[in-house]
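With one protein chain withheld, the remaining protein chains of the complex are depicted in position.
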Amino acid sequence: MSPGQPVNDLFLLASANMGQSRNGPYWNVTFQDATGTIDGKIWSPKSQEYPTLETGSLCHVQGYVENYRDKNQLKVDHLEFRDLADGAVDLADFLPTSSVPPQDLMEELEDLVTAHMKHKPWKTLCRKVLGDEEVRSRLMTAPGAKTVHHAYVGGLLEHTLQVARVCMALCDVYPDLDRQTLLAGAIFHDLGKAWELSGGAANDYTDEGRLLGHIELGQEKLTPFLNRCKSLDKGLKLHLKHLLASHHGEHDFGSPVRPKTPEAFILHFADNMDAKLNIIDQAFEEMDKTGQEWSPYMRFLERNVYRAPATPDKSKKQNDKPENQCLLPLKA
Amino acid sequence: MSPGQPVNDLFLLASANMGQSRNGPYWNVTFQDATGTIDGKIWSPKSQEYPTLETGSLCHVQGYVENYRDKNQLKVDHLEFRDLADGAVDLADFLPTSSVPPQDLMEELEDLVTAHMKHKPWKTLCRKVLGDEEVRSRLMTAPGAKTVHHAYVGGLLEHTLQVARVCMALCDVYPDLDRQTLLAGAIFHDLGKAWELSGGAANDYTDEGRLLGHIELGQEKLTPFLNRCKSLDKGLKLHLKHLLASHHGEHDFGSPVRPKTPEAFILHFADNMDAKLNIIDQAFEEMDKTGQEWSPYMRFLERNVYRAPATPDKSKKQNDKPENQCLLPLKA
Amino acid sequence: MSPGQPVNDLFLLASANMGQSRNGPYWNVTFQDATGTIDGKIWSPKSQEYPTLETGSLCHVQGYVENYRDKNQLKVDHLEFRDLADGAVDLADFLPTSSVPPQDLMEELEDLVTAHMKHKPWKTLCRKVLGDEEVRSRLMTAPGAKTVHHAYVGGLLEHTLQVARVCMALCDVYPDLDRQTLLAGAIFHDLGKAWELSGGAANDYTDEGRLLGHIELGQEKLTPFLNRCKSLDKGLKLHLKHLLASHHGEHDFGSPVRPKTPEAFILHFADNMDAKLNIIDQAFEEMDKTGQEWSPYMRFLERNVYRAPATPDKSKKQNDKPENQCLLPLKA
Amino acid sequence: MSPGQPVNDLFLLASANMGQSRNGPYWNVTFQDATGTIDGKIWSPKSQEYPTLETGSLCHVQGYVENYRDKNQLKVDHLEFRDLADGAVDLADFLPTSSVPPQDLMEELEDLVTAHMKHKPWKTLCRKVLGDEEVRSRLMTAPGAKTVHHAYVGGLLEHTLQVARVCMALCDVYPDLDRQTLLAGAIFHDLGKAWELSGGAANDYTDEGRLLGHIELGQEKLTPFLNRCKSLDKGLKLHLKHLLASHHGEHDFGSPVRPKTPEAFILHFADNMDAKLNIIDQAFEEMDKTGQEWSPYMRFLERNVYRAPATPDKSKKQNDKPENQCLLPLKA
Amino acid sequence: MSPGQPVNDLFLLASANMGQSRNGPYWNVTFQDATGTIDGKIWSPKSQEYPTLETGSLCHVQGYVENYRDKNQLKVDHLEFRDLADGAVDLADFLPTSSVPPQDLMEELEDLVTAHMKHKPWKTLCRKVLGDEEVRSRLMTAPGAKTVHHAYVGGLLEHTLQVARVCMALCDVYPDLDRQTLLAGAIFHDLGKAWELSGGAANDYTDEGRLLGHIELGQEKLTPFLNRCKSLDKGLKLHLKHLLASHHGEHDFGSPVRPKTPEAFILHFADNMDAKLNIIDQAFEEMDKTGQEWSPYMRFLERNVYRAPATPDKSKKQNDKPENQCLLPLKA
Partner (left out) sequence: MSPGQPVNDLFLLASANMGQSRNGPYWNVTFQDATGTIDGKIWSPKSQEYPTLETGSLCHVQGYVENYRDKNQLKVDHLEFRDLADGAVDLADFLPTSSVPPQDLMEELEDLVTAHMKHKPWKTLCRKVLGDEEVRSRLMTAPGAKTVHHAYVGGLLEHTLQVARVCMALCDVYPDLDRQTLLAGAIFHDLGKAWELSGGAANDYTDEGRLLGHIELGQEKLTPFLNRCKSLDKGLKLHLKHLLASHHGEHDFGSPVRPKTPEAFILHFADNMDAKLNIIDQAFEEMDKTGQEWSPYMRFLERNVYRAPATPDKSKKQNDKPENQCLLPLKA
């Protein structure tokens, strides 16, 4: 989108609040589709047609792009709400989503279970949980975090899959690790996040998310499955619970206990590493748009990150780099 | 006990390991009864009559008291094991116990429920949990901690009762607090400790205690009761769980979430305060024996504590101070 | 106040600084009365009638309420200064004040002395200090802090009284505590704050407040009274000084020494707890206006706080909740 | 070795200091061979034959095994020094060594270079450094640390190889990483350790190790090679230096800069993880001897570690577990 | 400069970015000369004459001073670029510079070498390094830091000289210190800063500055000189390197090793002290303009600083205070 360009399209209304200018009240709005978000304004007197605006609604927007303080914004000329109930459009089409569709991520996760779970009770447990209707539907849409990393539909699955892959790769280097318990831990370590965050257009913490945290929520959701899985050894169940409880590594990061087995150390490392690499990846994506080598200061990492010059590689075409990322520019 | 005094009594064998002197192998042993512990030696050749010594057994000991490096120890001349199964003696008689019997502490706790729980679902929940056979039997014997504070039979109940009393007293000063939710939180905040520690003669952390911690264990034990208590509002249940989860106050002290309601702040303060006062109380008890005003350095509090001179009080007789403490000298 | 409403009233001018718009210079002002504050603007050319504006003055304001960026502000049409010296108005009427009048708070504090101080030298000391003209006049108006908690006239007394009540309540639960020394400590723990903060319209730190801190200032103000109180035991005086010096609990919070007696621990807990509950109380007050369950992020507590659903209570009418708070909306 | 067993063998004298008993002066000594260490005593009057004892010497020892305070020690009857110069014995035979011989570890490292280094200047650099006579001879014997992890001959190579393997495995999961720069970083990240520690029988920090640290020493040793490698891009050299400088991850752990590229994050994780797994591995080895599930408190990890029950695996025979560890019992 | 004043002068364009107003795009610019900086605006349609504006260029500016939000800014009517290549003007004339010219600072530093370096190899080393063409030209212009302290041309030399003087003064009080090694350490402790920061108009970190830090860069630059200085004892070289490596005092502040000799402690103190005094000095300079006694909150020092009333001194005339500071008001 560039200044002056007309807009005539469907968006999700992600946020709306009223302001007051000398010319009367106006609406500050944010629209969203799968490719990103754009801020907008509905100026008076147009604004006065909308006494309230309900976020999370779908609407047809007409207007054009303006530049305000070096940022594009949408001046809305006309705005009409659409009924989501008619099924003509799918809300999910308006949320940022992982580049690999959640369904495919889930299948890859299930393939890992098939490939590595030789002990039948482990395999059964994993399949029961992943196959449970509520769990599955939540995992399919859950983001990986509120804002910092994997903050998009499928983000939780994408993170879970990468953590599981890292764990399996490390089992090749350290063969003494208990590969199957570790895989179960990787798959379920962030299960509680599917209940900690509301997901959807207004991805925010739920009350139980804020009051209990996703580690406690994960234990709570997993426990009934463990109770029903009689064939799984009690010691293995306890180890799995320990992996969940300790995966943040330190009390400071909200783990009630710290890792006490090599598998728990590994899971913590894999979780931490994948979150950080995803954050850097998103920064690099932004930097690539402007050709910068240094990112702006990143609060979560407490530093600027650097895209170092790559080792020359004749065999590798830079173009076919897989798109691993969802934050495309709106309607790019 | 004083050097030279003969001993001829029943004790619990709390620990035993073999040493090697120039004169042959000997046993380092620790005996225990409800009034405390004493170290002892079984010298060679007597020692060689016992190829192994099983801790936790009851035994009849004959010998006399010696002074070794300024400490009393028991030189064992004869040692005979007793069968616990015959019911003639109760193992509990040989463990240090709270000054008020656990049964009485439990009754006082139930009285608090009766006095303050006006909302029936809260009352029902508390009674169901406290009345549950496994819970009750564990609470009756559980210590409050491994070593630092309330480390004796009934210690957990004693601590729980004081925390509940402090919370009720603070509700009088701050009437906006939700008195009943806070009481439920006080009663159950350390419930998991009854499973975190093994209690008994060798009071140590259990595997699940070390791998999950008592906060997680408490949630796990409480959840089935909450699930069965249909009449209790979902929001109150969530608040109660939050009180358990946050009662250590900071991530650093193992709380997965920090207090987010005034009741959670209060519970954390009450818990913290009672633990510290109990530690100081034990130090004062020791200091009273020797008349010192300053305690030795206390690792847990990271300081020495001081018994300040008391405000003169004619109405109060110093003698009838209630004995609030279990660590009496052995056979004092 | 709502947009469009005319205003014609007396206010205290709390702050004033000049801005520059395209239409010429204008004044950003803040007016204040006992019910709160409101920002305002004096636009050009009206603004040019006031080359300077002295804060802390009383003035009669005419104008009307506008909405600017979702906040009300006062557009000033006319502004006339009043002479404070004529005694017709009392400046105190324009400062936010504790809901219970300072005079009543002081009486309740004196009642506590009467009720608990059985040792005459303690009683004498407390009465001498509280009865001292300078101390009394400062305590009557002193705020509890610059911004965070109890930041209103009478705030220091309100905080002092609650801390004293908490300490007395805890003495009921822990009868071994030295109730009278603790009460003296509670009453004087923040005495220095009456000199650390200037109070009044521009409540800010004084030079001696910033350079010495209120703990040191408190000792300095208390010492002459202690010197004159010959009948009070030297050890009790030292204990009282220790209570003042250690009441922040940790070096990190500015205590030159950490608590070393049970009374010092208790005083620190009570002080800390009351400050935090007051902060939460103020947040709840704000949240009640908008019906929110979660507060905005609170920098001092480093978290959002939550108003949990209350336990249903038939006997308690929600309406007669005592108003414990001063931050009412302006002219509400 | 068991109490009473006679000893008649060659050892390295690892430490010796004189004590004083009632019967005259005696020597406390520690003997060492490749399988471990044993403490011993040379009692008076035998002790008086040796006015001094030079550590690091080879000696023939006759005596027998005693049990002292539950530990075996060697009572020396006769002790005769051997000349190392005659070449009949190799000192290295008396030092604990990695289970895989250093020569093989070095070859595996060179194989990784061959397999992954496609960019010729990287390959050339690695081969020049690893092929340099001083570097190679130091790497062949260097321990990985003073005491905590990999503290044996070949330990540095073993650690380096595992870190390199972990990095290569993670490049498979995160294909955007610069595999070759990362491999160079992994190979050289601890190069300075070969100069920071003296290695040998008295493995201790050197003066330059203590005064500069191994990060600075590594840069110093690598720089001349980088200067000579004209074909390697300046930006790649800078990235490699950054990998060395930042590999401890945080200032707190002695890194002058923190990781600012994804490769630097990965290298830090791999380094940290391998060190911790090696420590746990050594603890498990010790625990296996006694069948314990919990390690003693480990100061470096600040916790006890747990050997969880393994997932049952029919296909895996427990017996052919590769011996990955050097701390066998002496003469086991 | 005061509002309304016309401007017609040469400036360095320090920064420029485009904004968007209702009246079209405009340029936010910052101009700079040796006396300070001033922000400005080029409004539409004038702004549209400049599709891009290159920072670091010299330009002739016509316009006048406006007041905007209590700050002066320059409304640009005309702007014409000058060619730096013609040599008619010197860019250095437009950068803030230390009050004492860099050339004089360098001479004073060399005088210290002459006065204190009695050991010839030390003297030779210092002269070689300070006389090296690249080193000298960088030192002549290098700032002491990016923003916090000594952020002006000559700032690095000014800081280096003061640190050296402090060290020499302390050697008088502590005669056991190794004066010459300490002087060498003082002179070279921040050498790497001349490469860590780009200096000039856009004083920012270089890539190697961010990726390696100035401690590592200093070692790298110094090492070739040390290698060539054969007569200097190896132990003294190592001590000097230690002084550089440890001068930040703690790992937290980026030192890979902490001070381990008295000289290293002293150098760290002197460095820390001079940086802080320079920051306070700049704050005082600002405060003097407005007569304030308290500075605004200073993020780096994490406090406000206070100008205490001075001890009366008849002999000292306040007027001839040497101007030790460069941040004069623009064209003052």
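In this document, chain identifiers A, B, C, D and E correspond to the written order of the chains, with residue numbering beginning at 1 in each.
Quick note on the criterion: contacts are C-beta pairs under 8 Å (C-beta built on N, C-alpha and C of every residue); 3 or more make two chains touch, one makes a residue touch a chain.
From a predicted model like this one, the values you see are computed outputs, not experimental measurements.
Just so you know, the chain we are not showing touches B, C, D, E across the whole complex. The chain that is not drawn here is touched, among residues C:138, C:159, C:193 or C:260, by C:260. One of E:32, E:181 or E:203 touches the chain omitted from the figure, and that residue is E:181.
In the complete assembly, the contact with the undisplayed chain comes from E:280, out of E:29, E:109, E:194 or E:280. Although one chain is not drawn, the whole complex shows that of D:110, D:207 or D:233 it is D:207 that touches it. Taking the whole complex into account, chain C touches the unshown chain at residues 207-208, 210-213, 215-216, 219-220, 223, 238-239, 241-242, 245, 251-257, 260. Residues 17-20, 25, 207, 210-211 of chain D touch the missing chain (whole complex, contact as defined above).
Where chain E meets the missing chain, the touching residues are 118-119, 122, 162, 165-166, 169-170, 172-176, 178-181, 233, 235-236, 238-239, 242, 258, 260-263, 265-266, 269, 272-273, 276-277, 280-281, 303-313, 315, 321-322, 324.
Everything below uses one rule, namely that only the chains that are shown with their structure count from here on.
Residues touching across the chain A-chain E interface largely differ between the two copies, under half of the numbers being common to both. Just one of D-E, B-C or A-C has an interface built like that of A-D, with over half of its contact pairs in common by residue number: B-C. In this assembly, the C-alpha centroid of chain B lies 62 Å from the C-alpha centroid of chain E.
Among all residues of chain D, those that touch two or more other chains are 238-239, 242, 260, 304, 306.
Contacts between chains form some other arrangement here, matching none of path, ring, star or all-to-all.
Of all possible chain pairs, the ones that touch are A-B, A-C, A-D, A-E, B-C, B-D, C-E, D-E.
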